[in-house]
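Apart from one protein chain that is not included, each protein chain of the complex appears where it belongs.
== chain A ==
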């Protein structure tokens, strides 16, 4: 080829053109797909909230089946009776509460602001569920979840997810055998003090029959992810304690 590809000027021009081409290509892809991606994320949030309170398509022992995406908006308005935002201890209704970004709220609290706490009050088979979102750190990246509680802060259902935990190890927080262990576990002592739930190694209760030990069995090879789950439960759910006290 006639061009001298070793010349400095050529290298710089090539770099500039490449950056422009690749940059606009990525920007174009990102902005043209953004509405679709937002819509998917919105539906996922609703699916997760419904999953935690037991509205899902689970049939077998290991299934994690959400309400299908075409039905999720209807089911969400059918089962979720109230969407609350708790700010400075006061709860008010807000039907866009599920769109609140927990990550941003956590950052706000860190910088001295007040954190808005979304809470979803759902009803299924005559039972009332309070679903709270939580978020924390795993080994590699963010982990989050939705925990359904009853009025005494006993866990009725939990759903966890993660951004980048190791497949086969930390990523197993998303498995039924881990999430289901939380069902029936208590967050409060008899005196009403917040204790939380610890993901514990060697708690001699692998089948999780003992429900008032404030512990669930840890996952092999996922110590740090498990600690992250304990931490986010203790930290984020504790913030809801004042609200639950007003229910009594």
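The definition used in the following text is that a contact is a pair of C-beta atoms (placed from the backbone, for glycine too) under 8 Å apart; a residue touches a chain by one contact, two chains touch by 3 or more; residues count from 1.
Following the convention adopted for this analysis, contacts and distances are computed from a predicted model.
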Record-based protein name (UniProt) of the chain missing from this complex, from "Peptidoglycan D,D-transpeptidase MrdA", "Thioredoxin domain-containing protein", "Transporter substrate-binding domain-containing protein" or "Na(+)-translocating NADH-quinone reductase subunit D": "Na(+)-translocating NADH-quinone reductase subunit D"
Listed residues A:36, A:88 or A:111, member touching the removed chain: A:36
Full-complex contact with the absent chain, from A:25, A:210 or A:247: A:25
Per the touch definition above, residue among A:82, A:128, A:166 or A:183 touching the missing chain: A:166
Interface with the unshown chain - residue positions in chain A: 1, 3, 5-6, 10-11, 14-15, 18, 22, 25-26, 29-30, 33, 36-37, 40, 44, 62, 163-169, 171, 206-207, 220-221
